[in-house]
Each structure stands twice: as structure tokens, then as C-alpha cells.
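One chain of protein is taken out of this complex; the other chains stay put.
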């Protein structure tokens, strides 16, 4: 019973709540959007996001310059670049699910029980979301 | 609301060592910015290597909020150049175009008259009382390049000082709240 509680406690922090995860493999756009606000990206996803951002921005800059130069219009270059910046922001900034394909494997609760945390007198407050105080 | 509580918590938990190291970080940032500014002054040869256009007297070429890059060389001042000059008694430099030059044979000194492109009259009314001409020592630099819209931040901060204090206050708070 206690183990079940721990399960739900841990999963509510790090994993999306069960109700959103659909039965079929593919998620609808709405579900993807909801997921964006619930989870942070994993490490591989962050690397991918940063790489994508740099590549997309530089690519759009080059294509904007070439377009503007060949068309002889400065305005055109700025418009293409602005569009590119907006697209890049939409793709790399929110937590899309494809950034979360290598989620971290947290320790099994039974494993954690075998290595109890040392008791400290006054723990320093942490900046991240406080780990749930589950009473032993 | 929760955000503010978090910031307050983190401020309460600061100790002396953390404060000092953050002070050093701020000091580093500020001295780097100062070094870059002084380096620009050296390279451009002018006291103010970059200025922001404040008035509409040079429209449509330079709009309010554009940033101008200045250079000062030993070359003589000639008509058509866009110069930035200080008038005795005025704190803000003026960016206008030279329309008349008279270079004296014996001394090599120049008498210069300027006018804003968008103004109807020349700048005599802007010079000090009874001053008819500008001289070389009034001129701070020649405009050699410009970037549009970049100066708006400075413009807003100088016209509404409230915003300046808000920005600095917010930055300070963020630096302290960051770990």
C-alpha cells in the first residue's frame, strides 16, 4: 500500500498524470500542448532543442539574406528573417513531446528505501520544486 | 505571487560569501562594459563613439532613436560631412550637416556653419550668443555609419527616468534571486 502511494507521489512530479496519456501510441495536438506545460525537457531534448535553434536561426538568416539580395529588397530580407525567428521560437522553446523521448529513469522506490537519506538538522531550502515530504 | 515568495526566500537564505561573490560578478560585468566603451573611444578617436539621435532635424535620413557611429580623424572638415558638435553652454551634442567652410590661410583654423537637413534655417540660432561659426574644437566626431531603431532603449530611459530605475531594480532582484 505504502509503495503504491510513493509511486503516485513520484509520478505526479516527474511524469504526466495518467489521465492525459492516451491509449493509442500517437497523441493528439491538444494532448501534446497540455503535456508541454506539465513536463520539462530531458537532457537529450535540451541538446536537440539548442542545436535546432542554432541551425534554424542561422539557416533562416542565410536564406533571408540571399532572398533579399537577389530580390533587391531589404524589407523582404527582414520579413523572411522575422518569420524564421517566430518559427524557431515555436519549435524550440515549448516542451514538445519529441523533446522528451529519453526520460530520466528515477530510482525505484524500493531501492531508495534501502539507502535512507541522512537526517540533517536544518536542510537548506532548495530552489527546485520541493521534493514531496512523504512521511516515513 | 509564488514567484515573489521564492525570491524572498532566496534573499533570506543568502550568506556573506554568496553576497560577495555576486558582487564580484556584477563588478566584472560592469568593468567589462566599461573596458569595451573605453576601447571604442580609443578606436574611433572621438569622445563619444556612439550617439543616439534625439530630434527630427535630420529626417528623413536619421530618425529619432537611430544610433550613429562616430569617428574623428585629423582630416580637415569639409562641406557635406555630418558632424556632431558641442556648443558652449549646452549639455547635449547636436548632429547636423556642414554647409559652409572657410579655412584661414595663415592659421589653418576653420570656420564652419552647420544646418539640419530638415531645418529651414542654419544653426546660427543654436550657437552661443554672438557666435557665428563653429571651430574644430567644438566638433566631437563625424558620422560614419548608423544602425536604425537601436537607440530607442536609451531614448525611453532618458525621457522617463522611472523606467531606468525599474529596469535596474528588476535586474538587481533577478541577479540576487538567481543561485
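Note that the chains take the letters A and B in the order they are written out, and that residue 1 is the start of every chain.
The rule we apply is simple: contacts are C-beta pairs under 8 Å (C-beta built on N, C-alpha and C of every residue); 3 or more make two chains touch, one makes a residue touch a chain.
In this section, contacts and distances are computed from a predicted model.
K.L.:
The chain dropped from view, which UniProt name applies: "Vacuolar fusion protein MON1 homolog", "Signal peptidase complex subunit 3", "DNA-directed RNA polymerases IV and V subunit 4-like" or "N-terminal methionine N(alpha)-acetyltransferase NatE"?
P.N.:
In UniProt, the chain that is not shown appears as "Signal peptidase complex subunit 3".
K.L.:
Just one of B:38, B:78 or B:135 touches the chain that is missing; which is it?
P.N.:
Touches the omitted chain: B:78.
K.L.:
For chain A, which residues touch the unseen chain?
P.N.:
40-41, 46, 49-50, 53-54, 57-58, 61, 64-65, 68-69, 71-74, 77, 81, 85, 88-89, 92-95, 128
K.L.:
Even though one chain is hidden, which residues of chain B still touch it in the full complex?
P.N.:
60-62, 78-82, 97, 99-106, 111, 117, 122, 143-148
As a convention for this text, only the chains that are shown with their structure count from here on.
K.L.:
Starting from the mean Cα coordinates of chain A and chain B, work out the distance between those two points in Å.
P.N.:
Centre-to-centre distance between chain A and chain B: 42 Å.
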